[in-house]
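Sharing a structure here in structure tokens format.
In this view, the complex is presented without one of its protein chains, the others remaining in place.
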Amino acid sequence: MAEARAAAPGEAQTLVAVDDLAKIFDVSPPLLNRVLQGEKRVFLKAVDGVSFRIPRGKTFSLVGESGCGKSTVARLVVGLYHPTRGTIRIDGVDMASLKTRAEIAPVRKRLQMIFQDPYASLNPRWRVAEIIAEPIRAHGLMSDKRQIAERVGELLTQVGLAPADGEKFPHEFSGGQRQRISIARALASNPEFLICDEPTSALDVSVQAQILNLMKRLQRDLGLTYLFISHDLAVVYHISDMVGVMYLGRLVEWGQARALFRRPQHPYTRMLLDAIPDLEMTGRHRIPVAGEVPSPISPPSGCHFHPRCPFANERCRSEAPQALATVAGEVACHAVEENRLPDSAPRRVPAQKPL
Amino acid sequence: MAVEAGAAARLADALRRFFDGDIWYSFTRSPVIIVSAVITALFVVSAVFAPLVAPHNPFDLASIDLLDSFIPPVWLADGDPRFLLGTDDQGRGILSTIIYGARISLGVGFASVLFAMVLGIALGLISGYFGGTVDAVIMRIADVQLTFPAILIALLIDGLARAVLPRDFHGEVWFYVLVLAIGLSFWVQYARTVRGSAMVERNKEYVQAARVIGIPPVLIMLRHVLPNVMGPVLVIATINLAIAVITEATLSFLGVGVPLTSPSLGTLIRVGNDFLFSGEWWITIFPGAALAILVLAVNLLGDWLRDALNPKLR
Partner (left out) sequence: MSGAVQDRLPGNQPLLQVDRLRIEIPNRRGTLLAVDDVSFHINEGEVLGVVGESGAGKSLTGSAIIGLLEPPCHIAGGQIHLAGRRIDNLSYEQMRRIRGREIGMVFQDPLTSLNPLYTVGRQLTETILTHTDLGEKAARARAIELLQEVGIPAAAERIDQYPHQFSGGMRQRVVIALALCINPRLIIADEPTTALDVSIQAQIIAVLKKLCREHGAAVMLVTHDMGVIAETADRVAVMYAGRIVEVGPVADVVLRAQHPYTAGLMGSIPLVGHDVEALTQIDGAMPRLNAIPAGCAFNPRCPRAFERCRRERPELQPVGATQAACWLYDEEQARPARGSGTHG
């Protein structure tokens, strides 16, 4: 999508600004195979020109099916990958301009990450207190042992565990408790921006509710800003202020969560919403959509979604759509631009947040 | 004080965990492994405390009497109660030479395994964590290394040392030459294992979490990756110890290893070999049996450790 508008005056201040972000992975066979067997270089466009803004204190979610590049965006923003193209600015600071460790450290402190797999995200050989204290020590926030121990106890209490749990090892905890430990570690350096990569998708639903409630509470109490990655639309609806829908490395639609869920524009967004299981037993049938996500190594021409789109025409096959303003935010779809889509009936989503 | 108490409590806690854990449980459940461990421990303890354990000091010329030569083991006719397993051609007690020989064999074994381990782990960590060109270069060197059999490398280095260093000097550096020779032929195994594990661990989320926190790569490798790849390394080290002892014995048997003045088990076997057909079988059989038992025990321990550390086989 070309560009997401900066927040209008009067709205909350933008904390995170991502512009035309792209990441291309080289997945070529080894040099020897290329030389001997004449194989070609292969590139995977995991993220291809994504732009968005996250206002301070809000939650922006990226949603999409596996392989759409949403986790790659998270890792780019947090600095685990270097972007092939585009800029990431946190509070106005361009991340690419920071070269030395000393320059990066103060920014690092302000953003932290929560991972998907609570069984892999904690070093199995470290005690919980050591795990949580690592960011405090690394950033030199405190040096006194007793002070650190106190802070660790405070963090454990904050995420709903007991200070005494710090003496235990990760394997003594359930998946949900481990995710709490992970959150405590992320909070240890007093960050203001948390990148959450599918933080609840490995958890059971009742535990997922605990973690989502905890995350909402922490956001309220600490004024945190979230970039939330998920494939679960219901979770995204529950936690987000703004939502971006990704398909094969591109943002196809983004906007205010409620407005977007109420009147989805892009055919892919509509399809995703139709595929949500009906738990209210209204008798609505899921509309199975034909086809599957194609390989990101050789994505379809034009609009990546055209082979699965019931409204695709010649233009969709040849020309990548540009972003258009919508009620909720923006959409990239020729059919919307040409007004070819059947009007989508408003979904059972309240227009305004109650309260 | 408080810190010390805390450390003591932690140690007690760690011990409790160990004796409560699956590895100790699996250990107590297999008699063969207990026997192997006891034998290995006996060898190690008597090797370390050889001067205290051995009945005689075979290298103290003053205590050796040529009149005591070729005494058979004590249970045979002409046996002497002073020499339990008999004596060799110079009147040294076989039991004592075995104990002192094991000391040298195990010394060379441990040192060369340690050398190979440190070299292999370091190269493996670098290779696995950074990948790319560094990885390719290290792994190609490893490939080349693997094309030479261990004995050949050892012979090469030994020959080189003999050619380059003055003759008298060899009497002092043989230990390091052996350790270098044997160690160099082992490091590839560690490097490959550590590299594989490090590549797996590197992509785990706890390592990514450390990177997000901003921990420098060297510290991530040492504090996060290394402890989590040590399991397979320990298994290889145990089995390698047995191979190192055998390799040292082979080299000494071939006459390129430990000098005659301070014989290892391999040297003893070679020396005794000359008397095998003249009736004095004990001079070579007992060191040979000691070597076989030691290697078997260590190997059994290594095999068990591999199974005990593998959660899939538990």
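Some points to look at:
We call the chains A and B, going by the order they appear; numbering starts again at 1 in every chain.
The rule is simple: a residue touches a chain if its C-beta (ideal position, glycine included) is under 8 Å from a C-beta of that chain, and two chains touch if they have at least 3 such contacts.
What you are looking at is a predicted structure, and each value in this text was computed from that prediction instead of being measured.
Of the chains displayed, those contacted by the omitted chain across the entire assembly are A.
For the chain left out of this panel, the touching residue among A:Gln210, A:Thr225 or A:Gln265 is A:Gln210. When you scan A:Arg89, A:Arg125, A:Lys168 or A:His238 for touch with the missing chain, the hit is A:His238.
Interface note for the absent chain: among A:Leu155, A:Leu272 or A:Ala328, the touching residue is A:Leu272. Checked against the hidden chain, the listed residues A:Glu39, A:Glu150 or A:Glu292 yield one contact partner: A:Glu292. Residue-level contact of subunit A with the missing chain is found at 65-66, 174-177, 204-210, 212-213, 216-217, 231-235, 237-238, 261, 271-281, 286-289, 292-293, 347-350, 353-355.
As a working rule, only the chains that are shown with their structure count from here on.
Those residues of subunit A whose C-beta lies close enough to touch subunit B in the complex are 75, 78-80, 101, 104-105, 108-109, 111-113, 115-117, 120-125, 134-135, 138-139, 182, 185, 189.
Residues 204-206, 208-216, 224, 227-228 of subunit B are the ones that touch subunit A when the two sit in their complex.
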